[in-house]
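Removed: one protein chain of the complex. Kept in place: all other protein chains.
Just so it is clear, A, B and C label the chains in written order, and each chain counts residues from 1 on its own.
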Amino acid sequence: MTVVENKAERAEGWNRPQVIEPDGEGELLEVAMGPHHPSTHGVFRMDVALDGERVVRLKPVFGYLHRNHEKIAEGASYLASMPYTDRLDYFCSLTNNWAYALAVEKLVGQVVPERAEYIRVILAELTRVQNHASSIGFLIQEMGASGTPLMYAFKEREKILDLFESLTGSRMMCNYMRFGGCRVDVSASWLDATRKVVAGLPAFVDEFEALLSSNEILMARCQGVGILRPELAINAGVSGPMLRGSGVNYDVRKVDHYGIYDRFKFRIPLGDHGDIYDRYMVRILEMRESIKIIEQALRDLPAGPIMDTRAKLRGFRPKPGEAYGRIEAPKGELGFYLISDGGLNPYRYRVRPPSLINLTILEDMCLGHNVADVVLIFGSVDIVLGEVDR
Amino acid sequence: MAVDQNLKIELGKQGIFVTTIEELYNWGRRSSVWPMQFGLACCAIEMIATTMARYDLARFGAEVFRPSPRQADLMIVSGTVTKKMAPQVVRLYNQMAEPRYVIAMGACAISGGPFKQGYNVLKGIDRYIPVDVHIPGCPPRPEALIQAFMTLQKKIDGQPLTGEGRPRHLDAEAQGEFPVPEQGEHDLEPTSNKGVWPVPITIR
Amino acid sequence: MIATPEATNPFFVNLDQIFVFLSNWLVGFLPAVLRPVAGVVLGVVAIVCVFPGLFALTTVFERKGLGRIQNRIGPNRVGPYGLFQPVADGIKSLTKEDIVPLRANAVVHFLAPLVLVVTVFMGFAVLPMGRNMVLVDMDAGLLFFFAMGAATELSVFMAGWSSRNKYSLLGAMRAVAQMISYEVVLLLSSVAVVMITGSLSLPKIVAAQNQYTGVFPHWYIFTPWGLAGFLMYAIAATAETNRSPFDLPEGESELVAGYHTEYSGFKFALFFLGEYLAMFSISGLGTTLFLGGWSAPFSFLVWVPSWFWFFGKVMLSIFVFIWMRGTLPRLRQDQLMNFAWKFVLPFTLLNLLVTALWRFMGEGWARWMVCTVILVAAYVVMGRVEMRSEHFGRRSYRYAE
Partner (left out) sequence: MKTVEEIKAAIEAAVPGAGVEFVSNPSASAQHSLRIAPQSAVAVAKFLRDDADLAFDFLSNVTGVDWPDKEIAEKVKVMRWVTKTVDGPDGQKVDQPVEETVEETRKRIESGCLEVVYHLYSVGKKHGPLVLRMRTVNRTDQVDLPSLTPVWRSAELQEREVFDLYGVVFGGHPDLRRLLMWDGFKDHPMRRDYVEPDDFEYEPTPHDEVLKRAQERENREQRTEGPRDRGLAAG
């Protein structure tokens, strides 16, 4: 196997993947992994060319779940798009809600009451915990562990979903946040239930780690595989745990201080190698930090209103202009870009999907690796097709 | 050729169990429905949740999710079928071995659901393949999927092996392969399989 | 042997030999010319009935066991405790449509599952499943077993190649590479037993282990070389039967269903059956070689029928297989091969040397000490070198405020 650098692009350094030429003679085996394939988290296709079992070329094909979210949102009022955001990244509907609400609030300059901000933080961090747990579960599932870690993750996820359901009325599609606040207030009994669930989370993470982190097969499969260099990661717009796994200290919660994140004490875990294991560990450590944030938020939750009294939901017509709001969603930087022409509907509604952009460098990470590694690398990116194709 | 129910119950009390080929066959089919490991969108997550510890579809003997369509009996169309994906869904259905069943899970798989206005969204998978059970909801809860599963079992139980109402795979004249739609310049061609889905008439 | 009151009790002796008597009794009705043939036929029928039944039981056991590991219930709707689940699966598989892909090689596609099941069944012929319970007491029984076991590779490759499916082909390639590599280890680890026993006949190997010091048996697993050999055998057996963590040939997440991707209906069921039968036969052999076959674990338990011990030990190893499946992720192809050729095989060869030492050092504590020290030292050194060369290990992480 010879790795040939593409000379024309060497000047730019990281802009194109290296070209790998097969050693042996004979044809390459072209395999279309997907759109129906057990490992693609839904409907995603990778056109892979294999030399033996080694990947020589990999072209992702998107769009199998392109549901025209942006087009529909441009024909609907601002509030009517809120339920659609739930279905973007269907693991984390609450963070999607928040990102959209944040963008609209920026557009019209609305303030959010303090209690609502705290509730948002609690829900977003709970979402992060359940998303990371299940994404790790899927990753290990892809490694062939016949579902046991996934079952453990989903056991915990169900508890968190119960909290969501009792608060918002739906397990997955919460449709909870509003421009200038939240839809319903949390009750004391909900808070008690949340405290109970949160108290059990550290034990769950410990159990998870005891099962997985020092498993030698897991280490052998993950360490040194799918390395992503920090320069390339930044240049390719990679965000979230992927970026931090490559050792880049960039977390929108710390950079933008949106919401009230500057009031909480938490740390950003960083990996040094940028391989699958680092991404996995960054997710585990982020869960621990999220639990700390939830505990602080539950402790400090103030009383007060949950909606800005000046907020207007019906006949909502922002002044002409535009706004780009972003948050640190569990999968990375989730942004909404809105252009208003003064009408009832947004003139342009754009989602910056972290899952799609994190896939830009999929080929770079996979080249030269095994088919089995491709599956793992893809799993470690942690995507949701609803967000990739929108 | 049904055994008299009363006689059967009476014999059962005496410790003699009577069955017919039909019953045995249907019992076998219904007790071992292996779904295909196939998810499309949001509903797929609820489908996974159904197989997980709390809801545990395995109780019905249906936890053996086969990744290969050849070995699967049940296709759970879980989520939005886009026009880009529809030909593949039909192809996968064609690849499955008879007897095969389809559950359309969620509003999108039934009718396009909230994304009905979309230019790339297929307005219901029953336009191309026959669906046995529809589950409403966006997404349906895991309980709903279990309910659909039990409905499917009931449906299988009620099927005679001969005569009118026999399942498709025992009908020599029935259609076994369904035409795969082509992706045209603006839309899928044809937009529906008229043999499976007669265009509904709305009377206003 | 310490003769406990029960061991000499005619009732227990009869119970132990019940199948032998039964067979002799049935054969007794026939003319003397036909008796040897009839005895074999009867044995074949017994094997063909018992092991698929055990297979059915094991599938339920596995699904329930995995369920227990994963905090759920498992099948419980079909029959009491879900016990009829395999019956339903069987009826379903039998009546399901059989698809042969258009471009597949139909003959080979048809033969592959048959080759698998038939050869696996033939392996059972030489396994002693109880006192005097062996179908063919062959002098070269072990050799026969391995000869039959090698045919499974052929079947897997036939299946993968004839399907004309890329995933099948990849799966078959993986399977062949993996099985041939581990076949070597499987054989060499058994050679140690042959060296000590001095016979390739499996009943003789069991007889050699069926002795007791105090209450403890003389099983080979209780010697340093035997333990090492058993561990290597267990690893190779897991790989040979394509079980987790060595289930690469059908690695679901990457190769859809591996070599049997294109198989449906009853042919697929045959593959399923063949896989489990291979598990039984390889566990049976492991039991025979290292765990004393049908002999009781303690001298005061010899009154329990010998066939009970054999099947008990086999099911115990099946349980370990299931346990591993519920716990461990899968290895990668190159890691698997590295593991076979760089660690397991050298260690097995070393074990042969140690076995030879054991054989010629004579009785006494010295040989225990020497053999144990050599094996432990080799294990530690080789393991360290292996891990260090790959740079694996736990890591520490830094935080940014």
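Operating definition for what follows: a contact is a pair of C-beta atoms (placed from the backbone, for glycine too) under 8 Å apart; a residue touches a chain by one contact, two chains touch by 3 or more.
Computed from a prediction, not measured in an experiment: that's the story for all the values here.
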Interface partners of the hidden chain - shown chains only, full complex considered: A, B
Which of A:K71, A:R195 or A:R288 contacts the chain that the document leaves out: A:K71
Which residue of A:S39, A:T194 or A:S340 touches the chain not shown here: A:S340
Touching the absent chain when the full complex is considered, from A:M172, A:V248 or A:V282: A:V248
Residue of A:P83, A:P202 or A:G237 touching the missing chain in the full complex: A:G237
Absent-chain interface as seen on chain A, which is shown: 12, 14-16, 62-63, 66, 68, 70-71, 106-109, 232, 234-238, 248, 250, 255, 318-326, 333, 335, 337, 339-340, 347-348, 350, 352, 356-357, 359-361, 389
Residue numbers in chain B that touch the chain omitted from display: 83-84, 111-112, 116-120, 123, 183-187, 191, 198-202, 204
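Methods note: only the chains that are shown with their structure count from here on.
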Touch-based graph of the chains, sorted into line, ring, star, complete or other: complete
Distance between chain centroids, defined by C-alpha means - chain A, chain C (Å): 44
Intercentroid distance (Cα basis), chain B paired with chain A, Å: 32
Set of chain B residues in contact with two or more other chains: 37, 52-53, 67
Contacts with 2+ other chains: residues of chain C: 70-72, 252, 256
In the complex, chain B residues that touch chain A: 37-42, 44-46, 48-49, 52-54, 67, 69, 79-80, 82, 84-85, 88, 92, 114-115, 117-121, 138-139, 141
Chain B contact footprint on chain A (complex, rising order): 35-38, 42-43, 63-69, 71-72, 75, 83-84, 87, 90-91, 150-151, 154-155, 157-158, 171-173, 385-386, 389
List of chain A residues in touch with chain C within their complex: 29, 31, 37-39, 50, 53, 140-148, 151-152, 155, 211, 213-221, 223-224, 249, 254, 267-273, 277-278, 281-282, 285, 370-375
